[in-house]
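A single protein chain has been removed from this complex, and every other one stays in its place.
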Amino acid sequence: MTRILAIESSCDETAVAITEDGKLLCNVISSQVPVHAKYGGVMPEIASRLHCENIDVCLKEALEQAKLGFEDMDAIAVTRGPGLIGCLHIGLQAAKTIAVLYNKPLIPVHHLCGHIYANEYAGEFKFPMLCVVVSGGNTELVLMKDHMDFEVIGETKDDAVGECYDKVARVLGFPYPGGLPIDQHSKLGEHTYNLPKPLAHDDSYDFSYSGLKTSVINLANQLQMKGEAIRVDDMAKSFQDVAIGMIVEKATRAAKEFNVKQVVLAGGVSANSYLREQMKLALEGTSVDLIIPPLWCTTDNAAMVAKVAERLYKEGVFAPLSLGVDPNWKISDYKKFD
Amino acid sequence: MKHTFTSHSREDTRKLGKIIASLFVPSDVVLLRGDLGAGKTTLVGGVAEALKVNEDVISPTFNIMKCYFKGTLPMYHIDAYRLEGQNIELGLEEFIEGDGVTFIEWPQYIEPLWPDEYLTITLLHAGEDTREISVESNSPRLDKIVEAVKEAF
Partner (left out) sequence: MVTLLMDTSNTNLSIGLAKDHKVIDSICYEAWQKQSEFLVLELDAILKRNGLTRKDIEMVVSAKGPGSYTGVRIALTVAKVVAFALNVPLYLVSSLEALKDENAPSICLMNARSKRSYIGVYDKESVIMEDKIMDNVEVLKYISEHPDYKICGLVSYLGLEAAEPKNLDILAISDIERNFVSDPVAAKPVYLKDLY
């Protein structure tokens, strides 16, 4: 029997989960999203302070729900990166402390691996598999030929798609996080604003969102100067069509080129209903399966960290106590942590 | 001291980054101003390359600050865009006044955090791939950086 205690603190959720042979015994999350909402985005210093306040509360809650103690664990897993540096430090200290006190191995987990493997709670992986990793801080296409084998075949050159959503939401007067309000308003609007498609002539699988963001901002400014009201529903629809369209187009092209058996969506933006619907449509009639993560899997949590940790535990991938965080950790380096 | 020149390509902008990188000392600060999409992040990428930071430099807007510790000098890349109108505790001083070189985009939103001495680099659109770039120091200590840019461009 293998019991893993996993800790996640890379951004604005402090989370602790415990698994026993793959079964989730508890999944505790303390979300800070409402706190950051009034600032229109995550404020790293506030986030770090809250992680420090909440970490023991989450650990206590997890042990109580699972009716276990630290000594009952076989390993302690923690998100080492990528993420916000001050936030990552908190989870790491907690994990290392427990590992030392109870003499347990320490397993460093890559946050995006976690998002990808969150999908294992929803279905079995079939390889080759294409992962569409889309969140506030990340936008990547990752090809997996087998378990824990990651090759980034395309990524953003500037902003992540989630970040772009938040910025556009701000311009349109929507609250943070911007994904849901934009998704909702776009259902009421039409694609009437002409926004340029980024990297339209690019054959690569890279993304670029800063141009799209700039176009929306410039268009909004122009309309304001002319005294014209922005039709927010139409702007939301026009923006979302382009932003999501780019992901679906490149993902579908990649799925074909690399002959994948399955596509999975991962990360916060995978909760977007338009992305889910368009990805489903794009793969309809093909032999490619699609795993759409349940909503609870799309936000940061420690259950996904535990899933990855189980595999790393079997392979004996343990970190020394001198482990540090890496806010820029690349997914292909998930086994490198010195 | 101030020097203005024309960059004809992303490569020119990166080259500027490499030149100034060689002259930085710990706690140097560069205020990056200019148009959206004019190449501020490209410039920081050039600096990163010269400092042997083997990591991609992308927009720090989401994180507010991205840190790069693997090069010869720690590098902090701050984007204060989201901090407009905010007057809250950010915890950035210990990095800005610390042990590395700090780049601040949209610096006007965190003016109270500027040190006394800093370099200001402004990048403006002047055509499709062309940019008008000016490098200005506000203290004699940083003049030598402007001189080096003058020599190269």
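By written order: A and B. Residues from 1 in each chain.
Throughout what follows, a contact is a pair of C-beta atoms (placed from the backbone, for glycine too) under 8 Å apart; a residue touches a chain by one contact, two chains touch by 3 or more.
Because the structure is predicted, anything quoted here is derived from the model rather than measured.
Student: Just one of A:Arg3, A:Arg49 or A:Lys237 touches the chain that is missing; which is it?
Tutor: Touches the omitted chain: A:Arg49.
Student: Mind listing the chain A residues that contact the chain we can't see here?
Tutor: Spelled out for chain A, the touching residues are 45-46, 48-49, 52-53, 55-57, 59-60, 70, 86, 89-90, 92-94, 96-102, 320-325.
Student: Touching residues of chain B against the unshown chain: what are they?
Tutor: Answer for chain B: residues 69, 74, 87-89, 91, 93-94, 97-99, 112-113 touch the chain left out.
One rule holds in what follows: only the chains that are shown with their structure count from here on.
Student: Please compute the C-alpha centroid of chain A, do the same for chain B, then give the distance between them in whole Å.
Tutor: Centre-to-centre distance between chain A and chain B: 29 Å.
Student: Please give the residue numbers of chain B that touch chain A in the complex, ascending.
Tutor: Of all residues in chain B, those touching chain A are 36-37, 41, 55, 58-59, 61-68, 82, 86, 88-92.
Student: Which of the residues in chain A come into contact with chain B in the complex?
Tutor: Residues 39-46, 48, 84-86, 136-137, 156-160, 162-163, 166-167, 210-211, 214, 217, 327-328.
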